[in-house]
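The following block contains the structure, expressed as structure tokens.
What follows is part of the complex, with its chains left where they were.
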């Protein structure tokens, strides 16, 4: 259960008392505010605050482009134009603040996105809870045989069971020993900043994470991608669902131009042109490496 | 007049229609929303949006420090503690979006603060208005005789009048010629992206500027300072007034620890200790340079 009854009561209270504001309001987002959407076995994502909406993106763009932008018939068209031409600053004018609970090894990937604000629970200052990520059996996957950085199909036979047994037992023992070391019952108690070093990377941490929409889209493009590790992708997927309700026009443009789009190299463009003229182009005549050609074929749906 | 009747009507309409939200609301800030506060002769500052309040700073800090922070009896005390110990991340959890109209030479100083989001009116795309900053006579100041980077007292006699005459005449001529060059009346018309090069640095531009509270405080410390150029300081002063209503506890801590505070070097601390023990310390026995000693005397109120 991701939230304590106490936390749930606080959320219910916050959701029960709307207040008037003169700011831009996204009705789609108001419905999500504070609600903790479960992710993995103990994690969650919930929206704490947001700034702006689709109209705010257009308003900022119109400051830049003045009267000229009035020619674009509607907001959705303007937003598509901005996304297509990599005009990123209007998207930076929207901001979201999330409360996320996630395993440490996921947090370590996530934090690599530097253009964001973070307040993480401090295990130097406070005691971590006994909550560990244990994958569902269908996600206990083998090392990929084609890609050093990835996983293949779920483990077969007893192997998955052995893995789950190890993860559970090691987590439990590590936490028992963490508690034993910091205990001040009959002993001084080890400093928390030291004791935490015994805890494995599947323990849960939590943070507030604040980011603007442009940088959030960049995060989502990388982390909601099929090549992202499953355990971070499920967070990205959940955030995608929320963003689609917050800024529907911007999210739709993001899906078309970023998530569903592809970048072709000058070699790849040349191949497409030759193919459209009827030429039979092969890996050998493409000038591409084996890997590039395979990816290019993927884009063409071959 | 900073705003057109059309813009004022839009502001009045926005201010007339509050909508319900579940987000944190700062009542002090709601009163300022959209209102354009005049700065200099044609400029203004107005708040377009904001995220968070004093409570949001504490909420973020409590994620980091867990139950420990509950010991601090109240939010104001916690905020003072965070400010004193340079715990900047909770302040980054608040965000403000301003619409600012300002002379180009002020904008050039302002943009040096890189950790912010900006959408500026594009003179490549659109035509700038005929609005120039002409200082009030009491601000037409002489070059400082003690500081290469600064100004002294107001110019005396006819000199100020001559300066004002030059600034007005050159601005008017530059704008007349700007218009003449881009005109498509009986000629092709020069590209706007080229014509703008004829305009002087006292022409007004405008932008949306979005920044988090930590970085805003850094901006204000430098730009609301007595050593800042007057023409940017008046913007900073106006923003200070707004921020004081938005996050009163954070602003109060900022005033005490940053605006009103001072950093002493190890040499200066050593001097204070010696003085408190009754020693007569002079510039010669302080180990400081002439400039350091003068600044140190300033901190001591001598």
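We call the chains A and B, going by the order they appear; numbering starts again at 1 in every chain.
Note that in this section a contact is a pair of C-beta atoms (placed from the backbone, for glycine too) under 8 Å apart; a residue touches a chain by one contact, two chains touch by 3 or more.
Note that the coordinates shown come from a computational prediction; the quantities given were computed from them, not determined experimentally.
Of the identical chains making up the complex, 2 are displayed, while the complete assembly in this file numbers 4 copies.
Going forward, only the chains that are shown with their structure count from here on.
Note: centroid distance chain A to chain B, computed from Cα atoms, is 35 Å. The touching residues of chain A, when paired with chain B in their complex, are 14-15, 17-25, 30, 33-34, 48-52, 56, 59-61, 63-68, 89-90, 92-93, 95, 97, 99, 117-122, 125-127, 206-208, 210, 212.
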